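One protein chain omitted, others in place.
This part shows chain A:
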């Protein structure tokens, strides 16, 4: 074996550029940790009478960008923290229908429904943020957005990614296929229409005391609350106040009356009908179908109905919304009963009259469905004006922190007491039926545990199956407090169509540019060629190397 020791001179200059190339490679891409995975929740996608609203796509697979200014954003996903959002800019962007690859909105962590225990200080910034979020929601729900929009909660990983993307953007190197950067990927199938979405009404019946030989039908008092929600991100729509507080109030009232009615001596001479209806945000569709299913006798026996809606915010005023004229004597009776009880708790009850328009499909309050069938009904709510369609039905900022347990307890007391005084004809006699520290006192831990449960469960009706655990739980709870429970499954009104795929997982990858791969190939190719030449020269001699390139002499 020839032991050549001479360093092959022509190869030396090649090493220096190689070294510089390697150095450039190393500085192009930072060493970074592995993939970040975050839970993301998609903007709602729905049609009203075939007019599309919301985000129409679900699959996301583009590079990340951090600002709305920039060329060619149709192949980038913009990451925007809601805290720093410029609403006017977004309004303009969406209004003009400009195309993006996708939009990822980052919400502050305390908006997360899972953070039930963390105490949030009510301060001005928080209020401003809530207003900003509400406006953003209104904008997004009524817009038709042809690209995927996702919500995620800020955490350390995603904040680090955002900082890095901002730095890259600032240095004029936006992430695209040719320059590397971060790639956001949400693997989701095409959103499909939910065929025949079901709405489920749950009713509980507490019969009153029927004396022997008395064949006349006892009058019935109905207490109703709608339990489903609608929000800009259906997976996050927990609606603690709208209408979780109403549901909790209804359950507690049912519990109190079931104690009273369990003993025939204290059973009132009124039947009590408790209704948990669905389809609330969609013009109280469920209530309408539930009422239509009543037989004639039941309908005729209903004395009046009280609908509970949003009872959870601190304040000293409750409103009684009616559609019959205020001079109506039944309305006056209900109002007087409520006011007198409320005064004892330091609350004010105001009467608000809103005429119903039979020709318009819009039903702003639940009692209007009763009024359309000529039944006396009223809604008790902290809201003073009727909400617009799809508003105040479980927005992003309506989570556990926006509900005060004390308010709900107070409202429960007022409603239960006024109904009980009417049943037992105790008006004006100064009796306190559900007095504190008695066995009939409102139970704060019951209220708290149900509020917590409802604040962690999203309840958008089309995404609740017939046997959803929540529906089963509500049914079981009502069954505990009433004698007869029945469930009614109906299909949601056809004007509203919903599409599935409401949540997903976002994968953040750091990808390198094509140039990097090509450069690396070049480097490796030259390394292997160098190695080859080196080995040939050291083992066989330079002549052999040169002879490789020379054509063999023709035979």
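The criterion applied here is as follows: a residue touches a chain if its C-beta (ideal position, glycine included) is under 8 Å from a C-beta of that chain, and two chains touch if they have at least 3 such contacts; residues count from 1.
Here is the rule we go by: contacts and distances are computed from a predicted model.
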Worksheet item: One chain of this complex is not shown here; going by its UniProt record, which of these names is it: "Cytochrome c oxidase assembly protein COX19", "U3 small nucleolar ribonucleoprotein protein MPP10", "NEDD8-activating enzyme E1 regulatory subunit" or "BOS complex subunit TMEM147"?
Response: "BOS complex subunit TMEM147"
Response to the item:
Checked against the full complex, the residue among A:85, A:453, A:511 or A:542 that touches the missing chain is A:511
Discussion item. Can you tell me which of A:142, A:166, A:354 or A:540 touches the chain that was removed from the display?
Written reply: A:540
Worksheet entry | Touch residues of chain A, complete complex, unshown partner | 1, 3, 29, 31-32, 34-35, 180, 183, 185, 507, 509-512, 514, 517, 520-521, 524, 527-528, 531-536, 539-540
